[in-house]
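Structure incoming, see below.
All protein chains but one are shown in place.
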Amino acid sequence: MIMINLIGILLIGGLLAMISERFDDKMPRKVAMAVVLTDLLYLLMCLSGMPEITQLQAPLANDPSTWLMHFKSDWIPAFGISIELALDGISLLMVLLTLVLGAIAISASWTDIVVRKGFFEANLLWSLAGVLGVFMALDLLLFFLFWEVMLIPMYFMIAIWGHENRGYAAMKFFIFTQASGLLMLISVLALVAINHSNTGVWSFSYFDLLNTQMAEQTAHWIMLGFFVAFVVKLPGFPFHTWLPDAHTQAPTAGSVILAGILLKTGAYGLIRFAVPLFPEAALNFSYPAMLLGAAGVVYGAVLAFGQTDFKRLIAYSSVSHMGFVLLGIYAWNELALQGAVMQMVAHGFSTAALFMIAGSLQERLHTRDMRQMSGLWQQMPRMGAVAMFFVVASLGLPGLGNFVAEFLVLLGLFKVNAWITVIAATGLITGAAYSLLLMQRSFQGEVNKKWADHGLIDFGSREMLTMAVMMIALIVLGIYPQPVLDTAHPVLQSLLELTTEPVNTVAEVVR
Amino acid sequence: MNASMFSALAPILILSLTAVVLMAQASIKRDQAIASMITGVGFVLALFAAHYARDFAQPVTILLQVDHWSLFFTSLIIISSFVTLILSLETFSPEGERKEEYYLLLVLSVLGAVVLIQSSHMVSLLLGMELMGVALYAMIAFPEKGELPLEGAIKYLVLSACASAMLLYGFALIYAATGSLSYLGIGARAAEAYVQNPMLIMAGSAMVLAGIGFKLSVAPFHMWTPDVYEGAPTPVTGFLATVSKGAVFVALTRFYIDGNLHQYSGLNTALVVLAIASMLIGNWLALRQENIKRLLAYSSIAHFGYLLVVLIALSYMDDQLVSQSITFYLTAYLVTTLAAFAVVSTIAGEDVKRQDISAFEGLFWYRPLEASALTIAMLSLAGIPLTAGFMAKFFVITVGIQSDLWVLLGVLVLGSAVGIYYYLRVIFAMSKSSQGGEQTANKLEKILAVALIVSVLLLGSWPQPFIAYAGGL
Amino acid sequence: MDGLNIPLNHILLVSSLLFAIGMLGLMIRRNIIFILMSLEVMLNAAALAFVAAGAHWEQPDGQVVFMLILTVAAAEVAVGLGLVLQVQKRFKTLDMDHANRMQG
């Protein structure tokens, strides 16, 4: 029930925010912020009552009772579809991330959004609700439902409040995700049909569908359906082209949610569904998957280096960073997986922050073109310092979250395949190249006369507060990531057990 | 013919009675208000009759098959016609011209549709189809001004007459091959007839398919659709898109099942080709269409392509799930389409210029209700979860997977992916910020839109009851 | 069955020829009147086939359907001619190729 409430609060909150605009057009953002924080507090309160997560024995993937929370009630019994939500370590991490970044996104929209504030905040909250659903749903159809529905508010956020080229970007974003989503739907139904013919019962429940027996070839194709859907969202190398446009065109808050949260749903899907449901097929596929990941790391970095648009650069850096996640997942050992999870969290913060900076720059300069910037540190030292922090974070400075993530991924990957590791490691160099270029072009360099008389306002207390939250988060993740690792550990443990024997067989293949 | 049979025929009788009354009324006192009133009452009564007839489900003579399934669709059709009626009130508002006949035509063609649905015999099929069709020609051409309606009407008349001719000739061949005119009779004799002379019966059923395919505007028999949709008065277009197509598809299904035609791989291949063609051509045609009525026309082509997939699946699995799927899909499609046309007719009316997508810009901001309604309708047509359209697709894909129709599924995915684009274009246009338009609001239509959208969402988000019900039919 | 006894297939052949002619007429004729006539031909082809089939199976149904077809044709043409008048009034021509306001 708790999980239903979590989603419900956001949905209703959205309505409230929309209505509240009638009374005062400054209301919606406050309402929205209040709603998200309430949600967060509510979750924390409920958790405080729970057994310490690290105490849980590894939640057996196929036994919901061992999970942190589990809720199930019939929805469409005709097909064994039920409203089944469950929470384990990884989902918990993602849910927390979602809510925190949600609050941050709202703060980002504080002054950024000037028209139809109410509807905007509503969309924001609804997309958050959708994402929560994705992270908690364990009925495959329900999951698919959230997966698709969370896009609609996002679509509106881009299409209505986006920048100059929003129509194209929104459309591209929606079609990419929808088309791949259809493939996933077919895969889901195929899986269910197979289970139906095996057992004679209709069921969409994750727990029933785990270790469904099927022919290797079939498994391969069905798995690909999931894989494509998730990799498009991740985004993985050849399917990433929607991301730069969407991120660049979206309003700041939109970019924050996209980069911070929505991308993570793809990674989550891979960890939760794509591999465990078809261990053998997935891990036979791990070599190409890892190649895609490495390609993403390199390709993203190179393209980021070539950009002149502040947001576009960050967008491509996301492609590069999420490449590590893909690598981590398909290396499929605890080190790498932990790395992937860490990366999901850390990247969430670092990129969200960078997008906020980009947003506030656009707010002040009305451009994202870095050729028009330079020397901004002079007028906005605070913003500059903050930017510097997150830039070095994103280039993987030890002591900050991203480093832990990337190092763990590489460490795990090295066990599986040294050469791919080497390719991926070049990402550290190219990463440095584009990150520093970003800094150089925007905040350092000759002070641009153009803005000299503009009287640009530096970060105010609200912005600094928001940034501080993320900085602290990254530092803590960087020097004491253990809480996160411990939360994810039992889950990963069980997933690995679930797939041990295929892994070994596959490990040979890959080596 | 005993009493219970009459009770089974209640809906048909009521509708016929309504028609008679309308004629009488027209001869006594010409008054649009009264006419529409009578029609409305007639529909409501017919609806009750349809419910009442459930207890007397039986084959009535050799011509009609009254069972729960057909009765369900009867009531669905009547409801749709009721919606059409309401929309028509706005469109054909009394402005000097005489409009009473319109309602008569409406009732007649509904009567035709009902007969069509319940038909279990070539003759009744022919009767229903013609009754519906002929009335429709007149309805399309009804506006006395403008060239488009007339052009639409004449095209529809000629083409559909040609289609009927094909249908008839097909029947003739089948009759020649099997010596039976009733579906069950055909089904019984088909096998041996096939052995004797496959050419005859195959060619016959192919021609029947062609004739019916035209009415369903399945590619390559689709070309009339956009012109007629655009030309016809919007409520009539809605009627055409929902009542006529729905009824014809029901008839086709019955013919296909009872006639055991799904055994013949040749026909099956033919259907596969039709389905693929429709899915692709429909979506591609709609891709950059500016006029929303034409856009809906093309999208309907694609949708009947999807629906054919289910029919094809008949060859590979028991008809239980299949008929369930058809029921659900048709219902979802009808409701969604009605919702769409309800909005279009309120916003665009009969003005061609205002039927352009660009004319819908900013609708969200000055007419939120209609805009949200149209949005949901579009999402449902695109098959986004939580809408009826999604559950419908869910059925199609499930059926498709169960009978391993991977090629068709592939095409379906492709088609839907293309489809998303043009459905979203409409939504995007509405979400553009533009100067506020007029605030005209018709209570009745608002309520109508809300009701339809609610049912779309209900079908999508809580389909269990309906699925159970459809399963019981 | 005394007297001449023509095999079914021959009649069907004839009727199909009729049908084809009708279709051809539809396709090549521009004048709406002729188009309607071609339709008549097609319908009658079907009717002929029915009668023949009825005779073949020695059932009355064939003739029944024939009657039906006549009425149907009548109805179609009635409405059709009504429209033709309108066409003449509004388009000032009966050439259907000029009735293409709607495209794309």
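Which chain is which? They are A, B and C, in the order written, and residues in each are numbered from 1.
Operating definition for what follows: a residue touches a chain if its C-beta (ideal position, glycine included) is under 8 Å from a C-beta of that chain, and two chains touch if they have at least 3 such contacts.
In this section, contacts and distances are computed from a predicted model.
This figure omits one chain of the complex; the name its UniProt record holds, of "Methylenetetrahydrofolate reductase", "Cytochrome c oxidase subunit 1", "Heme exporter protein D" or "NADH-ubiquinone oxidoreductase chain 5", is "NADH-ubiquinone oxidoreductase chain 5". In terms of the touch definition stated at the top, the absent chain reaches A, B, C within the entire complex. Among A:Gly133, A:Gly225 or A:Pro244, only A:Pro244 touches the chain that is left out of the view. Residue A:Asn333 is the one among A:Ser20, A:Ser320, A:Asn333 or A:Ser350 that touches the chain missing from this view. Touch with the chain omitted from the figure is made, among B:Thr61, B:Gln196 or B:Ser265, by B:Ser265. Touching the chain that is not shown, out of B:Val20, B:Val273 or B:Ile447: B:Val273 (per the contact rule at the top). Per the touch definition above, the residue from B:Val20, B:Met37, B:Leu287 or B:Ile447 contacting the chain not shown is B:Leu287.
Take chain C: the residues that touch the chain left off the picture are 23, 26-30, 96-97, 99-104. Considering the complete assembly, chain A touches the hidden chain via residues 237-238, 240-241, 244, 299, 302-303, 305-307, 333-335, 338, 375, 377-378, 381, 385, 388, 392, 397-399, 403-404, 407-408, 410-411, 414-415, 418, 421-422, 425-426, 428-429, 432-433, 436-437, 440, 443-447, 479-482, 485, 489. Where chain B meets the omitted chain, the residues involved are 154-155, 158-159, 162-163, 166, 191, 194, 198-199, 202-203, 205-207, 209-210, 213-214, 219-221, 223-224, 226-227, 263-267, 269-270, 273-274, 280-281, 284-285, 287-289, 315, 418.
In this text, only the chains that are shown with their structure count from here on.
Centroid to centroid, with C-alpha atoms defining each point, chain B and chain C lie 26 Å apart. Between chain A and chain B the centroid-to-centroid distance comes to 43 Å (mean Cα coordinates, whole Å).
Taking each chain's centre as the average of its CA atoms, chain A and chain C sit 65 Å apart.
Residue positions of chain B touching 2 or more other chains: none. Along chain A, no residue makes contact with two or more other chains. Chain B meets chain A in the complex at residues 365, 379, 382, 384-386, 393-394, 397-398, 401-402, 409, 413, 416-417, 420-421, 424-425, 427-428, 431, 433, 462-464, 467-468, 471. Within the complex formed with chain B, the chain C residues making contact are 8, 12, 15-16, 19, 22-23, 26, 32, 35-36, 39, 42-43, 45-47, 49-50, 52-54, 56-57, 59, 61-62, 64-65, 68-69, 72, 75-76, 79-80, 82-84, 86-87, 90-91, 96, 99-102, 104.
Considering their complex, residues 74-79, 115-116, 141, 144-145, 148-149, 152, 155-156, 159-160, 167, 170-171, 174-175, 178-179, 182-183, 185-186, 189-190, 193 of chain A touch chain B.
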